[in-house]
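Apart from one protein chain that is not included, each protein chain of the complex appears where it belongs.
So, chain A:
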Amino acid sequence: MESREVTRAEVEDFLYREAQLLDEWRLDEWLTLIEPGGRLEVPTTDWAGWDATTAGYFVADDYELIQARVKRLKSRKAHAENPHSRTHRMISNVLLLEAGAETVWISANFLIHRYRDGGAYTYVGRYEHVLKVDPDGLRFRLRRAVPVMESMDPGARLSFIL
């Protein structure tokens, strides 16, 4: 199937809307942005392009685990996120890298500030997503957030969706 044309503006809208859902902790709505069978990945800070079948990762969720993660984060027993962190996401430098048969591979920079328990944490990195192009929108086939920090700072855990 020939993919329809995707513009950078459409991808930007998609990413901004996703950021808003995550910052507002609207996780059920966020989950609908992931294609069934999709993956959620956060490589470690020493990442050199290894995939999650050959190297350790921070997050290497298949679709089942993404659903489990959302369910957990909605529970008041997810102690690391009860109360929820306050997060504030900035996304920029969006690039369309390559179009596949039914997908588009994009990259973007992110800057996420997180606040909790009197601590302020900054997460800096880039997204490298594979988006499924649907007739009426986009969904994540692979949602990968690559941190550029040298390590996770004191208190800077990944208990939320990066």
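Note that a contact is a pair of C-beta atoms (placed from the backbone, for glycine too) under 8 Å apart; a residue touches a chain by one contact, two chains touch by 3 or more; residues count from 1.
Criterion: contacts and distances are computed from a predicted model.
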Hidden subunit of the complex - UniProt protein name among "Amidohydrolase", "Benzoate/toluate 1,2-dioxygenase alpha subunit", "Amino acid ABC transporter permease" or "DNA ligase (ATP)": "Benzoate/toluate 1,2-dioxygenase alpha subunit"
Options A:Val6, A:Leu65, A:Ala99 or A:Leu142, residue touching the unrepresented chain: A:Leu65
Chain not shown: contacting residue from A:Ala9, A:Ala48 or A:Ala101: A:Ala48
Hidden partner chain, touching residue among A:Gly37, A:Gly137 or A:Gly155: A:Gly155
Hidden partner interface residues of chain A, rising order: 42-48, 50, 52-62, 65, 68-69, 71-72, 75, 77-81, 117, 119, 150-159, 162
